[in-house]
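Down below is the structure, laid out as structure tokens.
Only one protein chain is missing; all other protein chains are in place.
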Amino acid sequence: MSHAAHGDEFNVLKFQYEDMDQQNDSYIVGMWTFLVTEVMFFGMLFLTYSLYRANYQNDWFTAHEQLDWKLGGINTANLLFSSFLMATAVRQAQLKDRKGVLLRLAGVLACAFGFLVIKYVEYSGKYEHHLFPGPGFAPDVTHFHGANLDHVQLFFGLYFAMTGLHGVHVLVGILVIGALGLMWFKGKKIVTEDYVPTELVGLYWHFVDIVWIFLYPLFYLMPNPSVGSGGGNH
Amino acid sequence: MAKSPLSAVHDDHGGHHIHNNSMYVKTALTLAGFMILTIAAAQIDFGHMISKQYGYWINNLIAVLIAVVKTYIVVLYFMHVKWASSLGKLFALLGFFFIPVLFSVWTDFYFRQHEPVAHWYNNDYVESATPRIIGATDGAKIAPGEENTQNRIPKSVW
Partner (left out) sequence: MSTTVKTEVGGMEHFHTKPELNYLTNGHSIRSWLLTEDHKRIAMLYLISVSFFFLIGGLAAAGVRYELMSPAGNMMESETYNKLFTAHGAVMVFLFLLVAVPAVLGNFLIPLMIGARDLAFPRLNLLSWYLYMAAGTCIMLATLGGGVDTGWTFYTPYSSMYSNSNVSLTLLGVFLGGFSSITTGMNFIVTIHKMRAPGMTWFRLPLFIWGHYATGVIMLLGTPVVAITLLCVIFERTFQLPIYSPELGGDPVLFQHMFWFYSHPAVYIMILPAFGVISEIMTAFSRKRVFGYHMIAFSSLAIAFLGFLVWGHHMFVSSQSMYQSVIFSLLTFLLAVPSAIKVWNWTATMYKGNVVLASPMIYGIGFQGLFLVGGLTGPFLASYGNDIHLTATYFVVAHFHYVMVGGSIMGFLAGIHFWWPKMTGRLYNESVAKWNGLLVFVGFNLTFFPQFIVGWMGMPRRYHYYYFAPEFQPYHIMSTLGASFLGIGFVIPVIYMVHSLFKGERATDNPWNAHGLEWNTSSPPPTENFRYKVIVTDDVYDYDPVAEHENDMQLAGGKA
């Protein structure tokens, strides 16, 4: 792999690197440094969640009953499957199998859209039941068995903030995967000659999956704090 | 491509391995197994089974542990960190290792329970944190549970 330009085509090896090994490792390490920031980004939200949940166990358990764990479960499986497709798409990219990559990326996109559709169904349900925090927060009190509605509002504040930010990441993922797919479709050398660009998008998408791996049990599968301990808070 | 004896810098070779499809299938199936496990574990009431006091926390611990294991599997196999250069491994783990430092904020909230003063989450409201009614000369506060709409910024104001 010399530094010589591939004709007038886009040069796969960028000028600042000596060889493809250096370039590829830089890209992958660079992507991981970005994911470090993403981990810290979501970490702060999980910290907030853990503090509030520990303090308002019963109220938050009551609030979480408004979420449908089956829909969340479908989305978990959905993201898991898309993660699998993405991983194999990277494999096909290593094999320079253009058709295989395109097929799998299309599958990932379909899953991502499916995820957002289900999220939309969930969100609109919450909105109709006036569960969105703020001045419009006016839920049917009978559903909450005397729970403190302020704390319920806090729960939905974090629910919308965390799943919303995750949803934004899914949306960005759709854009990035779409762009990658387009480049594969057009046979751009930057993606076909080397698998690393596909791998980078894959890393991002797996990270989006990881966030949901935590969000799902924490928001949808809360244990009941009052069953075993006789109903007392704290 | 021959390597220069002087190239001390880029001697790491990252993820060139092409794995069998079976590796990905196995990983995905393991993850699916854990997903079912986490749903199943949430249905078990450890409060009745083991301990009235700690059952709830056992449930939570299991849920988080399963999520951590799943993350570990995704990072290792789907994200190819198992085969990454040592530098790649370092930065892959840095963020996850740093999360505990962030969570050390918890110590403050733990210690506050042992302070000889009322604390914020005691369900009775801390006086100073309760918004006052603007314009009230006697320092009247908004009653707990009542919505505080005064001076909330309308959406249009940036």
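Letters A and B name the chains as they come in the text, with residue numbers starting at 1 for each one.
In this text, a contact is a pair of C-beta atoms (placed from the backbone, for glycine too) under 8 Å apart; a residue touches a chain by one contact, two chains touch by 3 or more.
Just so it is clear, the structure is predicted and the values come from calculations on it, not from any experiment.
J.: Which one, A:G43, A:G72 or A:P139, makes contact with the chain that was left out?
T.: Result: among the candidates, A:G43 touches the missing chain.
J.: Check each of A:Q66, A:Q92 or A:N148 against the chain that is not shown and name the one that touches it.
T.: Here the residue in touch with the unshown chain is A:N148.
J.: In the full complex, which bits of chain B touch the chain not displayed? Write them out.
T.: Residues 4, 6-10, 87, 91, 94-95, 98, 101-102, 104-105, 107-109, 111-112, 114-115, 120-121, 126, 129-131, 142, 148, 151-153, 155, 157-158 of chain B touch the chain that is not shown.
J.: Spell out, residue by residue, where the missing chain touches chain A.
T.: Touching the missing chain: residues 2-5, 11, 14-17, 22, 25-26, 29-30, 33-34, 36-38, 40-45, 47-48, 51-52, 55-56, 133-135, 148, 150-151, 153-154, 157-158, 160-161, 165.
One rule holds for everything that comes next: only the chains that are shown with their structure count from here on.
J.: When the C-alpha atoms of chain A and chain B are each averaged to a single point, how far apart are the two points in Å?
T.: That pair's centroid distance is 14 Å.
J.: Show me the residue ranges of chain A that touch chain B in the complex, using the header's touch definition.
T.: Residues 1, 18-19, 21-22, 24-25, 28-29, 32-33, 35-40, 43-44, 47, 50-51, 54-57, 69, 73, 76-77, 80-81, 83-84, 86-88, 90-91, 94-95, 135, 148-150, 199, 202-203, 206, 209-210, 213-214, 216-218, 221-225, 227-230, 233.
J.: What does chain B use to touch chain A in their complex?
T.: Interface residues on chain B, with respect to chain A: 1, 7, 9-10, 12-15, 18-19, 21, 24-25, 27-28, 31-32, 35, 38-39, 42, 45-48, 51-53, 55-56, 59-60, 63-64, 66-67, 70-71, 74-75, 77-80, 84-85, 87-88, 91-92, 94-96, 98-99, 102-103, 105-106, 109, 121, 123, 144-145, 147, 149, 152.
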